[in-house]
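All protein chains but one are shown in place.
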Amino acid sequence: MSEEIKKFLYLNRRAPYGTIYAWEALEVVLIGAAFDQDVSLAFFDDGVYQIVKGQDTAGIGMKNFSPTYSALGDYEVTKLYVEKESLEERGLTVDDLMPLKWEDEDEDWAEKDSIRLVSREELARIIDEQDVVFSF
Amino acid sequence: MKFAIQINEGPYQHQASDSAYMFTKEALEKGHEIFRVFFYHDGVNNGTRLTTPPQDDRNVVQRWAELGEKYELDLVVCVAAAQRRGIVDDGEAERNGKDATNIDPRFRISGLGQLIEAAVQSERLVVFGD
Partner (left out) sequence: MSELHIVNKSPFEKSSFDSCMSHVLEGSAVLLFEDGIYAATSGTAAAEKVKSAPGVKFYVLGPDLKARGLSEERVTDGVEIVDYARFVDLAEEHDKVVSWV
């Protein structure tokens, strides 16, 4: 393995369930967490729908994988960038999203928000700062 | 330059595999290194040896296999995605009680860690999808 830590960004631009991309992208993130890189996720365009709370898939016969987002904090994936404009365009606010948290061991395991609301412009800069960008 | 290639779509349905092939071939001819070609999502379907495409059109699977052969490429099909979609090698057949295999011998089935490793070890990741 390379000794240099790279900044990995996973782009999440699609809604859940209509296609498998959201779920299979999450599987990459979970496996990737073991590789100790500097990982961030970006939720924008329809990707913001992936973390909307209250998902109930019983009626469509598919597995509800949304609880897995709550586990990201335990995998030390704590930077979930959510684009404001994407939320607004869809009539959503951060209150519609799952309360995703992580525990900061450097601050006595204080619970913190993993969701970082960013503007479109800020997200463009975040993308620019990365070493590797994954698309699904 | 060391490249990692990710292909998210199956043969023929989308142009992704074709574009990835053309890019990869060009990169190799220019003397670049392709660390790994990783097939994810429906991309795993590029690894079946059972396609019979029309004679007058390209053979997507064969083309990858031949390029793989010529340049000793590491063509990796993701195990989780392959299990879902029924791309099977001997090991998977035995582990999961399947009575057949269908993977093209130039491809190998392995875990998502291979994609991450490729991204860590390479200088450029290029993703082809839809």
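As written, the chain order gives the labels A and B, with residue 1 at the start of each chain.
Assume contacts are C-beta pairs under 8 Å (C-beta built on N, C-alpha and C of every residue); 3 or more make two chains touch, one makes a residue touch a chain.
Since this is a predicted model, take the numbers as computed values, not measurements.
Across A:53, A:112 or A:125, the single residue that touches the chain missing here is A:125. Touch with the hidden chain on the side of subunit B covers residues 1, 3, 8, 15-16, 19, 22-23, 25-27, 30, 32, 124-130. As for the chain not pictured, it touches subunit A at residues 11, 13, 44-45, 85, 120, 123-125, 127-133, 135-136.
Everything below uses one rule, namely that only the chains that are shown with their structure count from here on.
Put simply, the C-alpha centre of subunit A and that of subunit B have 27 angstrom between them.
By the touch criterion given at the top, residues 1-2, 6, 8, 20-21, 24, 27-28, 31-32, 34-35, 37, 132-136 of subunit A touch subunit B in their complex.
Taken together, the subunit B residues at the contact with subunit A in this complex read 6, 8, 40-41, 80-81, 111-113, 115-117, 119-121, 125, 127, 129.
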